[in-house]
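With one protein chain held back, the other chains of the complex are shown just where they sit.
Chain lettering (A, B and C) follows the sequence in which the chains are written, and residue indices restart at 1 in each chain.
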Amino acid sequence: MIQYLENIKHKDSKNFFLIAGPCIIEGEDMALRIAEKVIEITDKYNIPYIFKGSFKKANRSRVDSFTTIGEEKSLEILKKVGETFNIPTTTDIHENEHAALAAQYVDVLQIPAFLVRQTDLLVAAAKTGKCVTLKKGQFLSPEAMQFAVQKITDSNNPKVAIIERGNSFGYTDLIVDYRGIPTMQQYAPVILDVTHSLQQPNQNSGVTGGRPELIETIAKAGIAVGADGLFIETHPTPETALSDGANMLRLDRLEDLMQKLTRVREAII
Amino acid sequence: MIQYLENIKHKDSKNFFLIAGPCIIEGEDMALRIAEKVIEITDKYNIPYIFKGSFKKANRSRVDSFTTIGEEKSLEILKKVGETFNIPTTTDIHENEHAALAAQYVDVLQIPAFLVRQTDLLVAAAKTGKCVTLKKGQFLSPEAMQFAVQKITDSNNPKVAIIERGNSFGYTDLIVDYRGIPTMQQYAPVILDVTHSLQQPNQNSGVTGGRPELIETIAKAGIAVGADGLFIETHPTPETALSDGANMLRLDRLEDLMQKLTRVREAII
Amino acid sequence: MIQYLENIKHKDSKNFFLIAGPCIIEGEDMALRIAEKVIEITDKYNIPYIFKGSFKKANRSRVDSFTTIGEEKSLEILKKVGETFNIPTTTDIHENEHAALAAQYVDVLQIPAFLVRQTDLLVAAAKTGKCVTLKKGQFLSPEAMQFAVQKITDSNNPKVAIIERGNSFGYTDLIVDYRGIPTMQQYAPVILDVTHSLQQPNQNSGVTGGRPELIETIAKAGIAVGADGLFIETHPTPETALSDGANMLRLDRLEDLMQKLTRVREAII
Partner (left out) sequence: MIQYLENIKHKDSKNFFLIAGPCIIEGEDMALRIAEKVIEITDKYNIPYIFKGSFKKANRSRVDSFTTIGEEKSLEILKKVGETFNIPTTTDIHENEHAALAAQYVDVLQIPAFLVRQTDLLVAAAKTGKCVTLKKGQFLSPEAMQFAVQKITDSNNPKVAIIERGNSFGYTDLIVDYRGIPTMQQYAPVILDVTHSLQQPNQNSGVTGGRPELIETIAKAGIAVGADGLFIETHPTPETALSDGANMLRLDRLEDLMQKLTRVREAII
């Protein structure tokens, strides 16, 4: 996928690429500070980097969960991050009209896992000509993702990647099936979402739980089996984040992780 | 839920209620003939009946699957069925704007399983004032459905029911957890979707498989544990249906099933 | 299976049959009192009845869990129950030599779920000439049970039945797949174990949990789909039981359950 992104750095480094940023855009200053720090780290380890932030959370368990600081405002911040640092950016879309809207601000459109079977949304995303990342539904097999990928490529857009984020395992747990990574690489590059793979859904509180202490474990396995990219939500202080604090990586721990993963990457190429 | 439907018959019969019809509206004549036959049967067994038909399939595995004979055309047929026989009708919606649109034609709006976490869609449906049925996602616990129900009731619409349709069990199978029926009845009436509970997803062909020979088994268990309603897709000739032929009940076998299930219902009330 | 048991009552009643008793034999007096009470109820509803009690628990999570009041002592009590009331009895065996030993005391030998793939144990049980009940492993498909059944019948013993007790669903839950009941009836009569189907395994305490309030739900669904028999552990005071108190049915609630289930049975035959 990254060969299609003009403004991505370290394109030829042979390292994995990184999609990282806060779960949701909480403000301009915070977005810029996170991007700056991640760029410093990814430059050090020659990691191609795409800044990530949601402009709206559309599928929270509870109607009273925080959803956005403003849709346009968030998209403007994403654009500003991209322009300030000359890096590509990405956000997730939930409705057909979001595709053309978000495409004005970001370089990569992400389709959420629950929506990856919605043909019109995928086609709308594909038609923007932007890169499209498809999250594998927790209810889908790796093999079934070939049909989602086809919906993009049949719309004359070859710029597609798949994001793995775990499979339903009982009601309250997810397991990543690492066999799926080489399987899905037959169809498109594969990115491992270490943040959402560690979710513990269906908690009685209505707020999804997590096990962030396992981020390194989940990520190392992914890089070892050859994942093309990694998706990590990160925040300076996850415990005060407006969304998904349970799983985000503390920003000051990102460098240690990237250093370790770069070593694993070097061992397999 | 059925207490809110003015034009439903057998409201006080104490029997379960039935949502039935073809997977997708294939034409006016066929829709009327199915409705007529189901009404004949449900009248015989005092079963409150709601006619069901999709006006569009939005989440097929493959982009080349059949999706609609025309959205407005299909909605007009649904309306005509309701008016011809003076019965309530229902269809499923996939985008926020579909809520107000479909509400002009049908009495009950159904939210698909994959979309049951999309807050805006649920709120849009609730705001029409119509009854709303929420399919439980294959990835959700019974307990988690309370939050989906709340999204409807918090929008000042008490007319809500839940449709059970099985849980992800490995990649290619679903299992109904009958413990979930009494659990979810704490939040709203529960309807068992025997058709989609028997799906076998993620088949390599990209076309969902099924085990229709088990419809009676799945349905009897549901009625025995006290499900309020049943959802069945039926077709005169499933093998020639334009969609989901693998699981629909042959229409001429519906009466035998209703007769058996009515006996089970009588045994538990 | 019950056609092979000479001393079973109500053989021709067309009702389901019942295997019931305490999880483990705690003493003679208690065993006799439970049997007497269950006989009173099963006589009232024409239910063929087999008394059940383990003489030893061999597969507890923790080494400090209670296992037996004495192996021979427990087997003697089982024999006494059978002789006192002229009813068949059953117990579970865990080692090859247990087969011939237990066969001297009881009429039906039960193979535990974890051991149902141990060929030598199955063959040893079959060779006693006694009836053999095979618990379906939580890790086995209904179809796979045909091979376990064959191990009995290939040993020239046609007296075999299968006991369903749920499937692994994530780490801490089990789900009964009711589709499996008709599937397995192609190979042998099927008994639904409502007690262990409600277990919640792998609790952090090392003691298996449960949801006994769902016994009626689980049992009704089983009878509705045509299960041949039911397996229920019952105890006068489950909260003081020496083993598995979390799931046993309080003995004074058994009659209400049998009455309701008999009604469901009558509705399907």
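Throughout what follows, contacts are C-beta pairs under 8 Å (C-beta built on N, C-alpha and C of every residue); 3 or more make two chains touch, one makes a residue touch a chain.
Everything quoted here is computed from the prediction, not taken from an experiment.
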item: Contact residue for the chain not shown (choose from C:Ala20, C:Val81 or C:Leu115); value: C:Leu115
item: Residue touching the undisplayed chain, where the options are A:His10, A:Arg62, A:Lys220 or A:Arg250; value: A:Lys220
item: Touching the absent chain when the full complex is considered, from C:Glu28, C:Glu76 or C:Glu95; value: C:Glu95
item: Among A:Glu71, A:Asp120, A:Asp154 or A:Asp177, residue touching the chain not depicted; value: A:Asp177
item: Which residue of C:Asn59, C:Asn86 or C:Gln259 touches the chain not shown here; value: C:Asn59
item: Residues belonging to chain A that touch the chain removed from view; value: 167, 169, 175-179, 181-182, 211, 214, 217-218, 220-226, 260, 263-264, 266-268
item: Sites on chain B contacted by the missing partner chain, in the whole complex; value: 169-173
item: Interface residues of chain C (partner: the chain not displayed); value: 58-63, 67, 94-96, 114-115, 117-120, 123, 137-141, 143-144, 146-147, 150-151, 154, 167-168, 171-172, 201-202, 204, 206
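Here is the rule we go by: only the chains that are shown with their structure count from here on.
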item: Chain with minimal offset from the mean of all protein Cα atoms; value: B
item: Fitted rotation between chain A and its twin chain B in degrees, CA, nearest 5; value: 180
item: Fraction-based call for chain C against chain A, same above half, different below; value: same
item: Chain A and chain C: spacing of chain centres that average the CA atoms, whole Å; value: 49
item: Contacts with two or more other chains, residues of chain A listed in rising order; value: 171-172
